[in-house]
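With one protein chain withheld, the remaining protein chains of the complex are depicted in position.
Going by the order they are written in, the chains are A and B; count residues from 1 in each one.
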């Protein structure tokens, strides 16, 4: 009997996960429309922009035709979307090369930076979050609360500036400009990206630690925790065996939110340290109004966000027996 | 002498710290003692400190509170002198705790078995396999269904009564010498309560453990306790042997508690000379949630085929357990939930099914009073604003005229006029419930729908509200629908009674018909499950007997809803054929295959 209910429970969970996946895809589709529509609202159009004010109407019309801008909007949307899906989001207007190539150069850098920062940030944030929750109301907790509360509100460029002041101006340990090129050894690479990682981690750790603490404390006030205390369960076991299974979903959600920030929110850190990542590429695209490139970058960031959220949702479904065995 | 005592509490004081940082006692000067194997009951209303005291027997104080003085001796240990590790050694091992709401005291993410055997494992008492075998044995002894597999389930898959018994299994897995039971049946329906009480008595108490039983219900305590300690506002009012407290209480407070626990039957007010036309009539009403299917039933039906009438000036009691749909009737009448089919007639005129299309006058004539005044009154508004709104909305009263009327209303519900500008937050539970009632009266309604208006209140406060309602009824002649889960309250104040089970009317009739047998089997269970304030009732009561075995149940949608729990079910009839509605000679109508003759032997 129990076996049967577990099996049907698993299939119920799979259905639920399938639904979440479909819903994420739908959201991504809507996002693509929104981005496309906003990009089309650009005053003037790309052909005019490319040729400048002195171009004759005939020249503009010819270029418009060549670029396919004279087709109706929905046709252009479908062909753009088809291009996105097949890995060919068009031609970068400024770089004059396929958007896919421009992005292929930058994306690995961004992913690597995000991965390394996550590697630093996640364990530290978990330790701070759980530690201060267990010490709730105590000195350490209150001190950490003020610190993380401040860190989440500090602009990235201040963290970066202070890091530069300390590590490259005063101590002269690290270069103030990040280098990342393929012919660098790992040691040099790490020295080069140490400060970007540090800056990103500081902010992300503060966010994640606060949300982790909140998730754990939310559980600590539940009657089942008091029950565990009254069963004689030791504090560490209470956190690991009783609270964690219930807090895991909000914690993973917090992680996912913060990690999505590591990709898109890295804009300023990449710029300040001159790190050749995707976010600074997107800023260039904005400055030069390179719409195909901008749209592709935006779609990548949104997709990354949705994937992380999907992972968080799936974790929540698998962690919750109510959803697992409906 | 004191060697014979198993538990001894002396001069216990527990303090708490308020927002301003001041320390004040929440219980003080508590002394009691009990011998090995005795059961002591802590009785009191909310805020009396009974749970606080019970928790100190585990060496525990809730966050913000501190055990500030006195001694708590259990066996050879003084709990006030033990450090945290030593306390953890005793808890869940030699001293076990059964929490008030098992539904929230079980971890939702872990299986029952995992949690039940955890005390045995963390205290290194036995290997896992042995603990699991012992748990299954306890499940069986506690009369739980599927004892061999129930451990693999998660809390959300089980009912409140089952969880409460599983919690007992968790407490007993280590064979504790002292068990603390903290209001273990308060959250349950009476018909479930009796099963759980039986299981507790058979398993917890008969194993010879000493027990502390916390409750607000004297009748429940009468079944369990050897000694009773009556508490009020953190102090002991009276303590002594159970029989003495129950039958010859010395303290005034105890006497008030006893009086409030069993409301006196009030004579119906002499009928006002009005035409005998019914004020409210419901015809063939079916309601629920979700889409309405082809057969005219909603996807999640809550009420099925409801027919009732309330005469002008009369009070109809609607009684049923949680989930029976009793509140839904009020919601349908008020228009909050449009019925799937059927009609609601007010004064002979059909009300539009939902809120839309009702005239302001139709709204005015029917007023709803919710159970919980804490949530029924907007905390952002003052007393005056809450009472003035219906005056302005229905009667166009403004300014001074409105204020005068608000003062009149406050006087009517026996509250001081000075409350008028106070925010709702500062009032007591009883005061809030009076305001809640006054807001309905402000509309000058014909019909008041009272949904469990006393169940969130302490017994004494609740009794005062019932008293007030009876007075208002005499003075204003308002027609009332009184929804409750408590059959003794309903029998005390209502003219007619409707018993609801799982959305169907199983018995209806005048109050007098509910004083004499025979009853519908569910009414019988309901009446038989209400604990009586004398020792030995639990053993004598026949309520909750196991239903006889029956064959396969057909899938006819109109089969008796009570079939799975019915002790009088008949194989080959009840499980194949929908029951008819038939009159009993005593004056009520029941929905059952049985009649006068066949119900009598029960």
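The rule is simple: contacts are C-beta pairs under 8 Å (C-beta built on N, C-alpha and C of every residue); 3 or more make two chains touch, one makes a residue touch a chain.
Simple rule for what comes next: contacts and distances are computed from a predicted model.
A.B. asks: Which name from "Dihydroorotate dehydrogenase electron transfer subunit", "ABC transporter permease", "Monovalent cation/H+ antiporter complex subunit F" or "40-residue YVTN family beta-propeller repeat-containing protein" does UniProt give the chain that's left off?
C.D. replies: Per the UniProt record, that chain is "ABC transporter permease".
A.B. asks: Out of A:102, A:144, A:202 or A:282, which residue would touch the omitted chain in the full complex?
C.D. replies: A:282
A.B. asks: Pick out which of A:73, A:104 or A:165 touches the chain that's been left out of the picture.
C.D. replies: A:165
A.B. asks: From the list B:133, B:336 or B:476, pick the residue that touches the absent chain.
C.D. replies: Counting the whole complex, the residue in contact with the absent chain is B:336.
A.B. asks: Would you write out the residues of subunit A that touch the absent chain, in ascending order?
C.D. replies: Contacting residues on subunit A, toward the hidden partner: 27-28, 30-31, 34-35, 38-39, 41-43, 145-146, 149-150, 152-158, 161-162, 164-165, 168-170, 176, 207, 214, 257-258, 260-261, 263-265, 267-268, 271-272, 282-283, 285-287, 289, 291, 294-295, 297-298, 301-302, 305-306, 309.
A.B. asks: Could you please point out the subunit B residues that touch the chain left off the display?
C.D. replies: 331, 334-336, 355, 358, 360, 363-364, 366-368, 370-372, 375-381, 389-390, 393, 439, 443
Going forward, only the chains that are shown with their structure count from here on.
A.B. asks: Can you list the subunit B residues touching subunit A in their complex?
C.D. replies: 55, 58, 60, 62, 87-93, 97, 99, 101, 104-110, 118-119, 122-123, 146, 149, 152-154, 156-157, 170
A.B. asks: How about subunit A: which of its residues touch subunit B in the complex?
C.D. replies: So the residues of subunit A touching subunit B come out as 1-2, 5, 222-224, 226-234, 237, 241-242, 245-246, 319-322, 325.
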